[in-house]
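Apart from one protein chain that is not included, each protein chain of the complex appears where it belongs.
Up next is chain A:
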Amino acid sequence: MIKVKYFGMLTEITHCSEEQLAFSGTTVEELLKVIVTKHPGLKSLNFQVAQNNDIVDLTAKVNADLIALLPPFAGG
């Protein structure tokens, strides 16, 4: 199981700010497939993935028990 957090506009699709998902794969790309299968509406949105408080790319290995999906930043 892995905990996935959602922020901003993404929560309007997922209707939750975090959830536990069953995941037995290796890469961020594989995890995103699981997430998008559950929440198809995310496909049309722009977001980045963070692991251990850093942005990671699709080929990165999932090595944390928490992953965050981040929509475009709007600070300042």
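Here is the rule we use: contacts are C-beta pairs under 8 Å (C-beta built on N, C-alpha and C of every residue); 3 or more make two chains touch, one makes a residue touch a chain; residues count from 1.
To be clear about the criterion, contacts and distances are computed from a predicted model.
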Complex member absent from the view - protein name from UniProt, among "Molybdopterin synthase catalytic subunit", "Protein ImuB", "Redoxin domain-containing protein" or "Na+/H+ antiporter subunit D": "Molybdopterin synthase catalytic subunit"
Contacts of chain A with the absent chain, listed as residue ranges: 5, 7-9, 50, 53-54, 68, 70-76
